[in-house]
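Removed: one protein chain of the complex. Kept in place: all other protein chains.
Chain naming follows the written order as A and B, and within any one chain the residues start at number 1.
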Amino acid sequence: MSSSQVWSEDSGHDGNVHATRKYAPSPRRGEGWGEGLGWPCPPLHQGTFCSDFTQKHSSSARRPLTPTLSPKGRGSDIPAMNYNFAFLDEDTKRMLRRALLKAVAIPGYQVPFGSREMPLPYGWGTGGIQVTAALLGPDDVLKVIDQGADDTTNAVNIRRFFARVAGVATTEHTADATLIQTRHRIPETSLREDQILVFQVPEPEPLRTLEPREAETRTLHALADYGLMHVKLYEDIAQYGHIATSYDYPVLVDGRFLTSPSPIPKFDNPKMDHSPALMLFGAGREKRLYAIPPYTRVESLAFEDHPFEIQRWEHQCELCGSGESYLDEVVVDDRGTRMFVCSDTDFCGQRRAEAQA
Amino acid sequence: MMLAAFATTVFDSQRTFRELLQAMARPAAPRALPILPPSPASIAPAAMAVLLTLCDATTSVWLQQPQEDAVEHLRFHAGLRLAERPQDADFALITDPASMPSLTSFAHGDIRYPDRSASLIIQVAAFGSSPCVQGEVGRGSLALASTQDCTTPPQPSPVNKGGSSRAMHFAGPGIRETEILAIDRLPSDFWQQRAAMSVQLPLGVDLFFVAAQQVVALPRTTRLLES
Partner (left out) sequence: MYVAVKGGEQAIARSLELLAEARRGDTAVPELELAQIREQLRLGVARVMQEGSLYDEELAALAIRQAAGDMLEAIFLLRAYRTTLPRFGYTQPLNTTAMRVHRRVSGTFKDIPGGQVLGPTYDYTQRLLEFDTTAPAVVTPADAPLPLNMPRVLDLLDAEALIERIDAGNDPEPMDLTREPLMFPADRATRLQNLSRGDEGFLLSMAYSTQRGYAESHPFAGEIRMGEVDVVVCPEELGFAIEIGAITLTECQMINQFHGGNGMPPQFTRGYGLSMGEGERKAMSMALVDRALRCDELAEANVAPAQNQEFVLSHSDSVEASGFVQHLKLPHYVDFQAELSLLRTLAAQHAADTDEQLSSVVGGQRP
């Protein structure tokens, strides 16, 4: 067990560390406060406060807090700091799980859900985090990427969060992961049937920029009336000679629901069609989630005389030489010299390792 | 004496959910449930695993045969609300498929909110399906029942006592080409009912069948092919 692992299988018959005290009965037996992941921090009135829950490993790391924290006229009724496995309480996980099952049953349809306020800001992956939290188990190996990279700060932060609140193993290797949470990319390495890809989605409604009213877009989806989008794309062609959408390029899922693939570059759209892996999408701020099941038809909108095309580069990755991956453009000096490198850092790293071997 | 539920609630329901999710994502392919909790006689342990994983005080459940010990057990462990009528239920437990109400008596959703529809848990005796899936158990072992994954041609299971089940071919989202499955002892017009409902897609009901340790999902989008 790694040092970052904060729950332990042997610390309680139910696999959870118990809090120093149970605060109150929960509506469901065997769950709730004090269940799941508990940090054995003393109540506030004892003059200590576990303000950073990683500190629980070392009692000496508990920071004595100014005694004024102890409130007037109340003491023992303040609960100890205490979080469930994977942060969310079991009621919330069940709500998410029910919504996810409906999402899979109705491919591409946006299921409203009771999105919770997560300890990370809205717009920073709260939807993906909630979906991941509902899926995650102790046997999972989690990979988190942002812009294709494992080491971008927000990806690091989300990975750190789950390592902390669920003690799960994490990886940077696509092939080793059971769950991959992503923002803005689909890995270059083909996914397998036993992997699940979780997308962070800022705006789940593909029609939103064309029709801001939710009541209206719901009706358009009900009627499968996607004329607005076709007109928009057609106007692009009339004006620019091209469809001027390069990312978050709308797709039709199973021939029925117009769906946002999240702001992935359209380069990644073909990877969604008949993917072996299940794809789940969470939009926390907008309180919607949706799914694309494996082996499901995913078509990027196009016209007969203007077929869908993906981005191409004249360059190859200057690190691994790949000619078929999505490339980031990097400015390397103040004269504006550019170089092109793989956006998928794991893919690039693996290729370089293979080349060296 | 009151029976226990999941021994380790947090982790047992998580593992069960992952199988249910994969079952829904890969329709008509049986998957093994990792944990079978204790259950009163009238409810199959596999059905109990599904109920405990998905239901709580915020869901309403309709029991086809609401026997006292079953009701008490579910109220105690899941705190769930019982629905009086099938159309009010988020979940329905069908313990005697032969006499189940028609599929149209359950909520099939609102045209703007097709997710507001029932999920049915149907206890059946056994599944017959392609041979390569037989006996597969355990978490993470994918039930690869797709025809192209089998080295031998799929054969319908002959093990059907008293049922009129035959192997059926299914297609739709989540199924690579076709999936073959036989389900025991459903009402004779069950598949006609389901086919009739499919004209209302995306409205519909979603089905979980359980038998022994296995679960099979048939979401509304899965089509029964003419064989």
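The definition used in the following text is that contacts are C-beta pairs under 8 Å (C-beta built on N, C-alpha and C of every residue); 3 or more make two chains touch, one makes a residue touch a chain.
What you are looking at is a predicted structure, and each value in this text was computed from that prediction instead of being measured.
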| item | value |
| --- | --- |
| Chains still shown that are in contact with the chain withheld from the display | A |
| Contact residue for the chain not shown (choose from A:G241, A:P307 or A:G336) | A:G241 |
| Of A:R116, A:R192, A:K232 or A:R297, the residue in touch with the unshown chain | A:R116 |
| Footprint left on chain A by the chain that the document does not show | 23-27, 32-33, 66, 68-69, 71, 78-79, 82-84, 87, 89, 95, 112-119, 121-124, 126, 146-149, 151-157, 160, 183-185, 202, 212-215, 240-242, 244, 246-248, 263-267, 285, 287-288, 311, 313, 318-319, 326-330, 332, 339, 341, 343, 345, 348-349 |
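Operating definition for what follows: only the chains that are shown with their structure count from here on.
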| item | value |
| --- | --- |
| Sites on chain B touched by chain A in the complex | 5-11, 13-15, 17-18, 20-22, 24-26, 53-59, 76-79, 90, 111-115, 117, 119, 139-140, 142, 144, 172-176, 201-202, 206, 219-221 |
| Chain A to chain B touching residues, read off their complex | 13-16, 27-31, 35-36, 84-85, 90-91, 93-95, 97-107, 109, 111-112, 134-139, 178, 193-194, 196, 218-219, 221-222, 254, 256-257, 274, 278, 291, 293-297 |
